[in-house]
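Here is the structure we will look at, set down as structure tokens.
A protein chain is absent from this complex, but the other protein chains hold their places.
As written, the chains take the letters A and B, and residue 1 is the first residue of each chain.
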Amino acid sequence: MTATIERGSATAPVNTPASKKTPTPKKQGGFLTSSNGKKVVMAVTGAVMVSFLVLHMLGNLKIFFGRESFNEYAHWLRTLLEPFVPYRTVLTILEIGLVVSVVLHMWAAISLSRRAGKARPVKYVAKKSQANGYATHIMRWGGVTIALFVIWHLLDLTFGVVNPAGYNSSPADRMIDGFDPSRWWVTLVYVVAVVMVGLHLRHGVWSAFQTLGWANKDRNKALRATAGLLSIVLVLGFLVPPLAITFGVVK
Amino acid sequence: MNLTLRVWRQSGPTDKGRMVTYKVEDVSPDMSFLEMLDVLNEKLILEGDDPIAFDHDCREGICGMCGMVINGVAHGEQRATTTCQLHMRHFEDGAEITIEPWRAAPFPVVKDLVVDRSAFDRIIQAGGFVSVPAGSAPDAHSVPVRKEDADAAFDAATCIGCGACVAACPNGSASLFTAAKITHLSLLPQGQPERLSRAKAMVDQMDAEGFGGCTNTGECTAVCPKGIPLDTIARMNSDYLKANAK
């Protein structure tokens, strides 16, 4: 009966007796505005992004076959289906798909976390995770980290704005100059970001299986293993080229 | 044992609420957690103070009435145990224990540690049943059920509706509760005719009540006194997707 600590405001007031305030479901926009629908959007867009990452990673590995090979690949991407369609058509379509996915993914992530925030207006004084807290912390903060990185990454290697080789350079030059040993900190940022992506996917890929309703007791182990393996492969695949450059293996 | 308790006190729905510190002495390790609170309350009453309000009824871990967040964990750190079945032998002499109510907007605090969980009833109202009026049922043996399905349905049906899943979920989601009922009924032949409409109605009601969405963190299963598994949520998602695809 000693000290009292003031904190927070109360949860929403209950003025009407519980039994009398039956909230009927809001007339909503249907599937896509439901929390489950948004999760499906995340899963599908996540899958699009994962597919992109796999291709992207394979492309990056081309750097080991020499600058020419890498540049050829970059060129090939831009001239896909040419002359049937003009230069860069397919790549642009892919990029648009990717941007749309990123935007939708983030939209869903943001609106779900706002919903989550509203669902718990008063925070706990003490809260201890019983499931490692892994997913809770990694997904949102990891996601934001990834988003920041993607912006930097585009400025660096796609537009060359912050790249020493500048905009009018070949992709391979941008890559090799970008991860030059003198710019070790760029490599470091890259490593951190890629690991973040890996952590995001370790939960995310499994979570997507769950969201799409494919998980069950018998499959759970396999699905978790798939998610883990995919993340590891992607992380390694993405880390090897820049590290090789920074440590001077690839010049 | 002597303990220091930090307990959430809130005189009513519109009160702001605060943590208040109490000392409890001579606690026996064989007491249950609620018995320890009983002892404190007896003292508070005689001192003319308002005793700490908390919900409880069967004290056998089955009615689902009790529940508080103890040191940051719904129902306390002892796994697969409701608050009423938690015993003081799991605490150390001199320990400081933080006690808070379930915190979620759809579970408004009524008083102290008592919250209003009627949202759960409304989720069931939306479709958590098989429509079969009394007297119209066929003979119980007319539809055999695979033992595996019956057992899995039972596992999901053991949910006691305590709300720990919501309390523990970082998103304040009621997915585990809702999924448990959907899974129970969707595994049985009797639940098939209404399977998809049920999933849709219940999930939409869950949203309408203001619960958060699921991010599969697994915090719910970890604190669930009945260990309802996370794959019930996958089944719910699957039924919900199918219902919307139709």
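Assume contacts are C-beta pairs under 8 Å (C-beta built on N, C-alpha and C of every residue); 3 or more make two chains touch, one makes a residue touch a chain.
Simple rule for what comes next: contacts and distances are computed from a predicted model.
Colleague: Unshown chain, UniProt name, "Phenylacetate-CoA oxygenase, PaaI subunit", "ABC transporter permease", "Acetolactate synthase" or "succinate dehydrogenase"?
Modeller: "succinate dehydrogenase"
Colleague: Taking the full complex into account, what residues of subunit B touch the chain not shown?
Modeller: Against the left-out chain, subunit B lists 11-12, 28-32, 34-35, 38-39, 42, 44-46, 48-51, 53, 55-65, 78, 81, 85, 87, 89, 110-111, 114, 116-118, 120-121, 124-126, 128-141, 143-147, 150-151, 153-154, 157-158, 160-161, 184-185, 188, 190-191.
As a working rule, only the chains that are shown with their structure count from here on.
Colleague: State, to the nearest whole Å, the distance from the C-alpha centre of subunit A to the C-alpha centre of subunit B.
Modeller: Computed from C-alpha means, the inter-chain centre distance equals 33 Å.
Colleague: Which stretch or stretches of subunit A touch subunit B in the complex?
Modeller: Counting only subunit A, the residues touching subunit B are 1-15, 18-19, 22-26, 28, 30-31, 34-40, 112-113, 115-116, 118-131, 133-136, 139, 203, 206-207, 209-217, 220.
Colleague: Report the residues of subunit B in contact with subunit A in the complex, numbered from low to high.
Modeller: Residues 6, 8-10, 13-23, 47, 49, 69, 71-73, 77, 98, 100, 103-110, 116, 118, 122, 125-126, 152, 168, 170-173, 203-219, 221-223, 229-231, 233-241, 244 of subunit B touch subunit A in their complex.
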